[in-house]
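Note that one protein chain is taken out, while the other chains of the complex remain in position.
And then chain A:
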Amino acid sequence: MLNDLQLNSILEDFDIAYWKVNLFSKNLSWSDHFNALVGKPDTSEPFEYFLKEILHPDYRYDFRIYFDKLTSQNEPFSLELKLKLHNGKYRWFECRNLKNKDHSNRETAVLLFVNIHQAKRDQYTIEENYFYYHETAEMTSTGGWYVDTLHKNIYWDNVTKKIVNCPLDYQPAYEERLKFYAPEHHQRVLSSFEKCEKYGIPFKIELKMLSLHQKEFWVRATGKPVYNEEQEIVGIRGVYQDIDENKNNELNLQNSLDIIATQNSRLFNFAHVVSHHLRSHSSNLSLIVELLKEAKTDADKLELLPNVVDIADNLDAAISQLNEIVNKQSLLSKNRRIIKFEDALSGVMASTSSLINRENAKIVAEFNALEEISYISEYLESILLNLITNAIKYKHPGRKPVIYIQTYIENDKEYLEISDNGMGIDLDQYGDKMFGMYKTFHSNPEAKGIGLFITKNQVETLGGSISVTSTVDVGTTFKIKF
């Protein structure tokens, strides 16, 4: 057996201090280690001193009761408490009495003070970490999940269940695991999970998921393989982060960006017009002024006069064209309403009847598949007007113009198509310029080069797009997706 000295040394090594309590006299004697920890008191009343100076005030009441019970009834106790060390700092200790196996020997009780500060701190750290994890998970809507690939089970934590909008006692079935993903992302999910399960490749993907009630939402999903001791993959662990709001914001932002880019390009085009078109007239005017200065005789000066008249006319025409463009674009504030294609077309045909009659043009319309549309009526009429007059203007010299107009629905999208049998256009050469401003491709004196520019603008302003196919000498088809 160990003697007291050896025992003391072991206890010290474990940072365990103790009191010996004489149950009759209630006298305390502190172990050397205890004295070393808290500083040897210079008092005849070590118990009171302990309560007042060493024990943290929070534990005084409890400790006194336990201590009394121990001394009066030999009732064992265990209490976690804080003691002030000689350096003035509090440390955690567990205080408990050493069980006395020998019931006859009831003279003394031993009270152990075991330093548990590190353990206590670890416990706090864990609690704190858990708290932060929990708060972070809640705040960022990040839910954890685990797929047991060996036993084909899925486990979700509460945040995941909240994200998926299912009750807390819901248990997702392994066989139905795909039903929580949008169908278009099934392939991605399967391949990501498969690669992780087979080869241990972690993944981090953005996915569209489906809630229990089939509502779509975006998540960022990360997954990592879980290995057993034999280094075999037994599961995949990961998190879902609900990024629906972010993703939608991102998509909205992209959308706004696109709109701004379109408007910007319109502005550029406009600046281009001012630079190009108005300047060409003003520069002619300056040239004339110079020539007038140079002219020696009145006859020379008079000769220049018709040019001035021409420039004035051209300038006037250019300005009214610009005005027209500005006016059309400012219609934006108008509201959409349901318009019958038939009505819009008959309005356009009435206003172009002289042109149609002069050219003997034939217009065939098929609106059965899609009779009406929610649109700005001025736009629709302007679009029809531009495309019809275009088709007649660029008719094939050898035949009467025939224009075929039809509407239809394809993949839930509404379309308008206007085809003609006109002279057609070489799209390889002109395709990218078709819809630019002041682009004319035929030496047709009536070509002003703003019609298709305006049409494209109108279509795009309302969120649609326009495309063109054409074959030289056969005809042209414009297709508008609303």
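Please note the rule applied: a residue touches a chain if its C-beta (ideal position, glycine included) is under 8 Å from a C-beta of that chain, and two chains touch if they have at least 3 such contacts; residues count from 1.
To be clear about the criterion, contacts and distances are computed from a predicted model.
**Student:** Which of the following is the UniProt-recorded protein name of the chain this complex doesn't show: "CheY chemotaxis protein or a CheY-like REC (Receiver) domain", "Carbohydrate ABC transporter membrane protein 1 (CUT1 family)", "Fe-S cluster assembly protein SufD" or "PqqD family peptide modification chaperone"?
**Tutor:** Its UniProt record gives the name "CheY chemotaxis protein or a CheY-like REC (Receiver) domain".
**Student:** One chain is left out of this view; which of A:N27, A:N264 or A:S283 touches it in the full complex?
**Tutor:** A:S283
**Student:** Considering the whole complex, which of A:E294, A:D316 or A:E366 touches the chain not shown?
**Tutor:** Answer from the full complex: A:E294 touches the omitted chain.
**Student:** Among A:L11, A:L55, A:I311 or A:M423, which residue is in touch with the absent chain?
**Tutor:** That would be A:I311, which touches the missing chain.
**Student:** Identify the residues of chain A touching the omitted chain, counting contacts across the whole complex.
**Tutor:** Here the touching residues of chain A are 271-272, 275-277, 279-280, 282-284, 286-288, 290-291, 294, 304, 307, 310-311, 314, 429, 438, 440-443, 447, 449.
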